[in-house]
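The structure under discussion appears below in the form of structure tokens.
And then subunit A:
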Amino acid sequence: MFSPGELITALLLLSAIVVFAAGTLALLRLPDPLCRLHALTKIDNLGFGLLAAGLALIQPTWIDGLKLLAIWTLILCSSTTNGYLIAHHCVWESRR
Partner candidate 1 sequence: MEQAQLMFAATGALIFVFGLVAGLRDDSLLGRIIAINISGVGLFLLLVALAYRGLCQAADPIPHALVLTGIVVAVAASGLAIAIGRKLDELRNSSHRREGDSS
Partner candidate 2 sequence: MMLWWVVDLTLCALMIALAAGSLFAATLRRRVIFFIAFGLLTAIVWARLQAPDLALAEAAIGAGLTGALLLAALPTAQPTEHKRDADRLIEWVSLLLAALLAVVLIAVLTTLLPVVDGDPSLAVTARLSDAGVSHPVTAVLLNFRAWDTLLELAVLLCATIGVLNLAPARKAPRHAGALADTLIRILLPLLILTAGYLLWNGAFAPGGAFQAGAVLAAATVVLHLGGGVRLPPFSLAQLRGLLALGLLLFLSVGLVQLAFGQALLQYPLAWAGSLILLIETGATLSIATMLSLVYLGGHPLRDWPVAGDSRDREI
Partner candidate 3 sequence: MSSLLVLIATLPLMTALACLLHPRGGDQLSLVASMIQLVASVLLVTELPSRSSLSHALGGWAPGLGIALGADPLAGWLVLLCALVQFATTLYARFYFCDSQARYRLWPLWWLLASALYALLLSGDLFNLYVTLELLGLSAAALCTVGAAKAEALEAALRYLLLGLIGSLLYLAGVALVYAEYGTLDVSALRTLISSSPASLASLVLLSSGLMIKCALVPLHFWLPAAHSSAPAPVSAVLSALVVKVAFYLLLRLWFELFTPVVTSAFATLIGLLGAIAVIWGSWQAFRATRLKLLAAYSTLSQMGYLFMFVPIVMALPEGDTRQFAYGALLLLAVSHGIAKAALFMGIGSLQQHLGHDEIDRLGGSARKLPVTLFAISLAGVALVGLPPSGAFLAKWALISSSLVSGQWWWMLVTLVGTLLAAAYLVRVLGAAFAPTAAAEPALPTCRLALQQPALLLAVLATFGLGFAASPVWDTLSLSPPEVQR
């Protein structure tokens, strides 16, 4: 009753949920900011990537799917920079 595309979507979305759950757990449990940052950026990149890929497959037109992937690229850029900035700030704070 599901087309193969829908099955792949479901799989991707489910794995996105698992990644997000793991990331959230890590955010709560890991000891210091740098480690948490590690978890946070992983969620952003991988989780959103899975989510975007899953949703892109079920869009009515391919251009919408492309938009989702473009959003993911933007998230990649910003989370990279964010991670760098927060880490930078942490190092700066600890040196002070």
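Regarding candidate selection, all candidates are chains of the complex that A comes from, given by their letters.
Definition applied: a contact is a pair of C-beta atoms (placed from the backbone, for glycine too) under 8 Å apart; a residue touches a chain by one contact, two chains touch by 3 or more; residues count from 1.
Small disclaimer: the values here were computed from a predicted structure and weren't measured.
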| item | value |
| --- | --- |
| Candidate touching subunit A in this complex, from 1, 2 or 3 | 2 |
| Partner candidate 2, residues of subunit A touching it in the complex | 74, 77-78, 80-81, 84-85, 88 |
